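As structure tokens, the structure follows; a few thoughts come after it.
Removed: one protein chain of the complex. Kept in place: all other protein chains.
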Amino acid sequence: MREIGVGLIGTGFMGKCHALAYGAMVPIFGGPLRPKLLKLADADPSIGAQRAAEFGFAEAVTDWRAIIADPAIALVSITTPNALHREMAEAALAAGKHVWCEKPMGLTLADAESMAAAAQTATGRTQLGYNYIRNPLIAEAKRLIEAGELGRITHFRGAVDEDYMADGDIPWSWRCRLADAGLGALGDIMVHLVSLAHTLMGGIDSLTAQIETIHKTRPLPDRPGESGAVENEDAAQALVRFASGASGVLATSRAAWGRKNRLGFEIHGTKGTLIYDQERMNELQFFSASGDASTRGFRTILSGPVHAPYGAFCPAPGHGLGFNDLKVIELNGLLRAIDGQADPLAVDFAAGLAIERVIHAMVTSAQTGTWIGLPA
Amino acid sequence: MREIGVGLIGTGFMGKCHALAYGAMVPIFGGPLRPKLLKLADADPSIGAQRAAEFGFAEAVTDWRAIIADPAIALVSITTPNALHREMAEAALAAGKHVWCEKPMGLTLADAESMAAAAQTATGRTQLGYNYIRNPLIAEAKRLIEAGELGRITHFRGAVDEDYMADGDIPWSWRCRLADAGLGALGDIMVHLVSLAHTLMGGIDSLTAQIETIHKTRPLPDRPGESGAVENEDAAQALVRFASGASGVLATSRAAWGRKNRLGFEIHGTKGTLIYDQERMNELQFFSASGDASTRGFRTILSGPVHAPYGAFCPAPGHGLGFNDLKVIELNGLLRAIDGQADPLAVDFAAGLAIERVIHAMVTSAQTGTWIGLPA
Amino acid sequence: MREIGVGLIGTGFMGKCHALAYGAMVPIFGGPLRPKLLKLADADPSIGAQRAAEFGFAEAVTDWRAIIADPAIALVSITTPNALHREMAEAALAAGKHVWCEKPMGLTLADAESMAAAAQTATGRTQLGYNYIRNPLIAEAKRLIEAGELGRITHFRGAVDEDYMADGDIPWSWRCRLADAGLGALGDIMVHLVSLAHTLMGGIDSLTAQIETIHKTRPLPDRPGESGAVENEDAAQALVRFASGASGVLATSRAAWGRKNRLGFEIHGTKGTLIYDQERMNELQFFSASGDASTRGFRTILSGPVHAPYGAFCPAPGHGLGFNDLKVIELNGLLRAIDGQADPLAVDFAAGLAIERVIHAMVTSAQTGTWIGLPA
Partner (left out) sequence: MREIGVGLIGTGFMGKCHALAYGAMVPIFGGPLRPKLLKLADADPSIGAQRAAEFGFAEAVTDWRAIIADPAIALVSITTPNALHREMAEAALAAGKHVWCEKPMGLTLADAESMAAAAQTATGRTQLGYNYIRNPLIAEAKRLIEAGELGRITHFRGAVDEDYMADGDIPWSWRCRLADAGLGALGDIMVHLVSLAHTLMGGIDSLTAQIETIHKTRPLPDRPGESGAVENEDAAQALVRFASGASGVLATSRAAWGRKNRLGFEIHGTKGTLIYDQERMNELQFFSASGDASTRGFRTILSGPVHAPYGAFCPAPGHGLGFNDLKVIELNGLLRAIDGQADPLAVDFAAGLAIERVIHAMVTSAQTGTWIGLPA
């Protein structure tokens, strides 16, 4: 098996998640490439050294440019705060690397456009961290749709809600500032819902939206009794029209108490309905308007080996994949693409730009109160 | 106990439902008034006679005006097709009757306005058939909101979906023609969702919407191979802004395979979340952002005697109310109002007009692509 | 339509439930007989008078024997405490009445045997209050089983749990005394589970059981600081072997916190599985080992008009029956039987005796620690 040299920038939540994926890749899938973990970048040398040892990287570096400069590294993972994605990704692409970058692409639409332009002329592959579309049950949903089991698809209704900003007492931080953090719930989580919509429904033609900041100020952590303005949105909702003609509703909140990863949708077709909820990621609900009327009903499909690539993780059905497993499937897609194979679920920088155009159009629509068209 | 003379116009689905409510009223609630079932109107004399015997009415009449003309009748139930509501209701009000009319009020907004104007100057009470707001668990939801258990309410997300028009092979009928049937899913079922939103969230300030006809033609029943145009909508979605400042999404479809009475919502507040689904009408989901973090979760509240007036039906919790039971509670509200008591959940013609303004604003918005304001 | 004179003994929970059923019978089913409500018996004359007025009975009596003595009464409802069932039922049967008696039959197996013997020689029909088997979805389950959709039935696993005695602070009452109340959870609720097992699986051949009293004493209401012994069981579990060869587990508790009417089962067959839970009485879960493996799953069947006699209550599916509706279906079965029609779900005194033999065998087995055989 051919090796591929890997550099990882960032050691937080998603940095660890990438590292786990690199480690599990060959044991799970047996290929197609063997990641060779060369350099891990963290600005803090002691954290970097510890994480490199834990994650299995040969070396820790404090300057991410050392990864770009290393000719042995062909694939660069970028898991730093969003404000840094663009510079790192563009440098990596310029150096001929493949880039696996967490979503969203950057703080602004201009960032995303610039990154997509860079990718278009680069020799390296790009991939964004849209892990949820990698669920074998999403592949099954796509298969059912494409096989016509739902008939003509008429409607997509989705929401992605969490409660990580639901508590008004969470203090103000740089994450509340547009210039530092970019968008709020739209950039953090709505992009995941859009990625699912694009995967299953195709492109969005136009939309109208409203957005809101539920907690308009938050207590300043270092000045008791004072508070700072929250500049980005806690929640947003949009009506959309897909290029296919289907209608849709997309909603998000990062202040929805009790929701932890409630990324869900229902899809209506002229012959059936699908329902999905990421909090129960090993289940897909399917109603088929066929068969005996007295026993029709939404059926709960439990994921299993019949839904590839579940079987690579476990030969027994219903045993359950977890969040980190989806990242391994995502990496598998990227490595297969690098290896010259097809990856029908790929979200490269061009596809990522299409996603970010949607969330930025939501902002524009909310400001103007009008429907906004999106490029085909 | 005082008696109240009752006349019922219509013997179909909702006619039977009203009749059952009249019969169960005193056994269930022990008052406040005893319905005396005097006249039942059906244009078909043999059906009328049979239903009068079954439903316990003293007499069947073929002309509904005989009910209006009967001085012994103080309360008139109107359960005929929507196109007939206005004339019947206005005649009954003009004759000094109380009117219990099924929803929607009429075919057009002008109908509803006229009926509301008639009610305003009438001596009789009016009530529309918004049965779902009568669920004891909706009263519990309202209590929780008003008690501040959810904090500031920030969002309402609701949908009402059924599949009675999902099959494209259902033949064309007068129900597909605007002039005969009025609106489609908006008038049939969206009004129920709006009634819940109004009950729990207060008035809607403005909205933007899209509507669509999924099956644009249907086979003509008497002309093989030909089809007729469907003029009213199968589905609609709207973004709304409540007068309170909260945001909302309302969606409906009468072509959502597998959904039978999926009238549901979730309400987000700064301290908690509520979730409801009419298909599981004896359950309310509540998440409270209080207590030990390790055991927080959505709790499934089963309805019971602690949720009045459940106990009037059954002293044991979790035994389950049904669809027809809600109609008895609705009638109880009306009779209490007629008896001079408070009915905080009443939807009279004025409140009904506010509901119909919402659905007609959705149509206008869908035509213009703009946000539409609603009167306070 | 022929009338049938009715007398009702008892005005509590189940008395009201019977009264509601009598009132709804003709409006719901349009026949086959019209109940004429003649006499209502309650030892307290003021309660009796009030309930008679509310329930629509012509007259209240304080001595139940006045009902037995009334030649115009052909059908007697018995809804009094269990200790009184036998005397009343046998008197009614001796007088040639039809008897509709709440379950369990009596305090002891001897009571049940005596009642069954009386019924055998009587001219009147008998029926016990096993309402849950009247759910249209139970009929659907029976249909699926009999049609072979589940293949050979191999296993029944059921439980019936409530929490009405879960709180150890509920004071001691006569209900805790065997001589007054008879069995505890076995007589109150396990009989319902057995009725479902008999309906769907056929007779039980043998069983072994354990029973227990969780709160062995309860505070005496009138003597602060003192407590009285609880003589009947809070919980029981049994392994059973059906005559068909299938195995089973039956469990019950009246002290299961959070369970309100959790009467549920799963049935395993060589081609499929059924799951039911009375707390979601409008849903039946069905897994069929047929069709495409990738979309198999438990399907949630919502009750609707396709499941007779749901349509008599509501022409729209998924709108939901309630607890009291089942009693109307139960009464319909009895009246049809009295009218000479078939009632395949009937539980007459002979069938009721078979149920009570099961619960008493559980007690015996728990005492001896052995398997107990039951008559075929």
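Each chain gets a letter, A, B and C, in the order it is written, and its residues are counted from 1.
The criterion applied here is as follows: a residue touches a chain if its C-beta (ideal position, glycine included) is under 8 Å from a C-beta of that chain, and two chains touch if they have at least 3 such contacts.
Bear in mind the structure is a predicted one, so any value in this text is a computation, not a measurement.
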Could you tell which one of A:D325, A:D343 or A:E356 touches the chain left off the display? A:D325
Among A:V6, A:A24 or A:V230, which one is in touch with the chain left out? A:A24
Among C:P45, C:G168, C:G202 or C:G291, which residue is in contact with the omitted chain in the full complex? C:G168
Spell out the interface residues on chain B facing the chain that's missing from view. 140, 143-144, 149, 286, 288, 293-302, 306-307
Contact set of chain A toward the excluded chain (per top definition): 1, 13, 16-17, 19-20, 23-24, 26-28, 30, 50, 53-56, 162, 164, 259-262, 278-282, 302, 304, 313-325
Since one chain isn't shown, list which residues of chain C touch it in the complete complex. 154-155, 157, 159, 163, 166-168, 208-210, 212, 214-215, 235, 237-239, 241, 247-249, 251, 253, 255-259, 266, 268-273, 287-289, 296-298, 369-371
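Here, only the chains that are shown with their structure count from here on.
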By Cα centroid distance, the chain farthest from chain C is A
Listed in rising order, chain A residues that touch 2 or more other chains are 288, 296-298
